[in-house]
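Beneath this line is the structure, given in structure tokens, with notes to follow.
Of the protein chains in this complex, all but one are displayed in their positions.
For clarity, chains are labelled A, B and C in written order, and residue numbers in each chain start from 1.
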Amino acid sequence: MVFKTPTTSLSRHTPTAVFYREKNLVEDMLKSGSQSDFVSVMMEHILGRQIKPEEQRVMNAVLITMMEHGFTPSAIATRSVYMSAPENLQGAVAAGLLAIGSQFVGTVENNARLLASLASLEGEERRTYAKEIVNEYRGRKAHIPGFGHHLHYPDDPRAKRLIEIGQENGFSGKYIESLHLLSEVIDEITGRHITINATGATAALLGEMGIPVDLMRGFSVIGRTAGLVAHIAEEQQRPSGRYIWDLVDKSIPYED
Amino acid sequence: MVFKTPTTSLSRHTPTAVFYREKNLVEDMLKSGSQSDFVSVMMEHILGRQIKPEEQRVMNAVLITMMEHGFTPSAIATRSVYMSAPENLQGAVAAGLLAIGSQFVGTVENNARLLASLASLEGEERRTYAKEIVNEYRGRKAHIPGFGHHLHYPDDPRAKRLIEIGQENGFSGKYIESLHLLSEVIDEITGRHITINATGATAALLGEMGIPVDLMRGFSVIGRTAGLVAHIAEEQQRPSGRYIWDLVDKSIPYED
Amino acid sequence: MVFKTPTTSLSRHTPTAVFYREKNLVEDMLKSGSQSDFVSVMMEHILGRQIKPEEQRVMNAVLITMMEHGFTPSAIATRSVYMSAPENLQGAVAAGLLAIGSQFVGTVENNARLLASLASLEGEERRTYAKEIVNEYRGRKAHIPGFGHHLHYPDDPRAKRLIEIGQENGFSGKYIESLHLLSEVIDEITGRHITINATGATAALLGEMGIPVDLMRGFSVIGRTAGLVAHIAEEQQRPSGRYIWDLVDKSIPYED
Partner (left out) sequence: MVFKTPTTSLSRHTPTAVFYREKNLVEDMLKSGSQSDFVSVMMEHILGRQIKPEEQRVMNAVLITMMEHGFTPSAIATRSVYMSAPENLQGAVAAGLLAIGSQFVGTVENNARLLASLASLEGEERRTYAKEIVNEYRGRKAHIPGFGHHLHYPDDPRAKRLIEIGQENGFSGKYIESLHLLSEVIDEITGRHITINATGATAALLGEMGIPVDLMRGFSVIGRTAGLVAHIAEEQQRPSGRYIWDLVDKSIPYED
């Protein structure tokens, strides 16, 4: 089989220059007098288009929110690996990132897929489909991605604020509408209030910005990477890895 | 053995709030009217102290510079893994990060250690020690970390600009001086010009900001994570993984 | 929320002993005169039951087969990471393992799921369902997991031999029957011969042994780990990572 040669538009280099897409890193992006902003540069580099200030503001809020939530499975993996291999900081970060999967932070994509389907419909059709979704998940006793949080109630404070920030910056279209509709239908059918969570709000905001669903998890990864580096910084000062090992080993009894 | 219970000052949560260190995420950090900046928040969270605007500017330049350099071993690993397991974006990023080791991006630490030793000395003592370092590396035919680049000559354009950005923001103390001195001594002893590279300049700037040497690699990791997400975004549109597989498999001959 | 304390039956230790399940590692498993066999011990440890010699023989063949296939995406990731971080052998192996996903080696599970559904049916019902499966995959132009190989034709030699080894050891029940049936139906419907591949044969054999579908990928991981260590051993003697970097970087052109 012969494979067609792919091309790249991300980067090229000469002995005296590096280009990010069509821009010269040193002469355009880092030039004197310009205020280089990592978040905008990163968005333009990933998405391959110009970024509006409103998008940059929402992305900052999303990245900050995804950064940290204490001793999560991610942080526990990072600290356990760092204790064992401190010469290898990147391995500890990598271990923690591997926990961004289908069950927690990574649910952003699953929620976005639901929102995308809903956003493509209008009026009663949209509401009817929302009911179908909720009933289908309830039928198989599954969590609806983007809803509920085992630590935050009645509402995930982050979700509410992220949605407001979206609104303040002009992002309150079909994805946000669909998220609110889904929330309403969930409460109606279950007979109790289940919060929109931070990944649900993130999914809607990234959807409003036109970010492809399959790429959304990438932004959770970027935000969380910074948080895991903070856990390593703290581990360097106040080691917890050994204590966690001992604690877990002693707390889970052997049973034949 | 009994292990003392460690503590954390990174984060705590209540049902209705999340705190990053002493700040309420929603009410302080993301509050209406405030302009939340991921890079400052991340720096304050990792370093546990207030960040000056000058530090934030230098860090933006560093993160942007560390982000991308085309089809590096990192990017090749990320794309190869993404092709094989596209359901698992975080795994592809993790694979690429694992390549930030002692040989390339991770050299930031090794260079910083040299600079820290030099910075602790003055005048002739400093110069004498710089000569010892250079002769010691030459003796075992090793690269001096932070110097030389197999793609950029006579100078790594990124290094020069990063140092200028440092200067524009008031960072030109003992680490920068030591870097320049080491550069001078290298050229003198080897009889040719060997460029300061981007990780060398980064090491000096992070040293000027008082960032612990063992933590420096963390910032390379954060910057590069964004770049690897861009490679995944491009891989989704223009797959290269299969082509790379075929290319490598056919190019490396079998030999008994 | 209160989480019930889990228990473990894998291992416990005292100051003078380590137990694997109910056996004393030193006094039972490694005792003088006994011939300790890693593959049997591993199978008993993972599956929590006694292993028959026939199962051990089939597993040896499976592990050997999964071990190696040259410069695959796995091996390319491992070598790229090893070049960059040779101080961190485990990171290079981890990077390669991350490539065992939905597209190649990891397809063992997807195939096993099809076989499990078919195995639960009899006679005409089974055949009818096989046709449905094939038509469904063809409808969305998807590969049927466990079938076809881009390098091996008309048949994957490994698949044929693995199935024979199963038969020689008494494993030729409903999973193997279902695999053959599916193969027949594929050829019938597509009008050409598409080979059963090594992961297809593996799925059927592991299914015959009663190994849970969600665990199957674990054995591919174990076999491939050994292969990746071999790639690292060769990389230590005959480095290829730098060549691969250069080759890929030069072969994929920049295009705006």
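Keep in mind that, in the parts below, a residue touches a chain if its C-beta (ideal position, glycine included) is under 8 Å from a C-beta of that chain, and two chains touch if they have at least 3 such contacts.
Since the structure is predicted, the reported quantities are computational estimates derived from the model, not experimental observations.
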item	value
Chains still shown that are in contact with the chain withheld from the display	A, B, C
Touch with the omitted chain, as defined above, among A:8, A:36, A:56 or A:74	A:74
Chain not shown, touching residues in chain B	1, 5-9, 11-12, 21-22, 85, 87-88, 90-91, 94, 150, 251-256
Residue ranges of chain C at the interface with the undisplayed chain	1, 3-13, 15-18, 20, 25-26, 29-30, 32, 35-39, 41-42, 45-48, 57, 59-61, 63-65, 67-71, 86, 88-91, 93-95, 97-101, 106, 151-155, 157-158, 160-162, 164-165, 168, 212, 214-215, 217-219, 221-223, 225-227, 229-234, 236, 238-240, 242-243, 246-247
Residue ranges of chain A at the interface with the undisplayed chain	70-74, 76-77, 80-81, 83-88, 91-92, 94-95, 98-106, 240-241, 243-245, 247-249, 251-252
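Everything that follows uses one rule, which is that only the chains that are shown with their structure count from here on.
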item	value
Copies chain C and chain A - interface residue numbers shared by over half, same or different	same
Cα-centroid distance, chain B relative to chain C, in whole angstrom	37
Between chain A and chain B, centroid-to-centroid distance (C-alpha), Å	23
Intercentroid distance (Cα basis), chain C paired with chain A, Å	31
Sequence positions of chain A contacting 2 or more other chains	1, 5-9, 11-12, 88, 90-91, 94
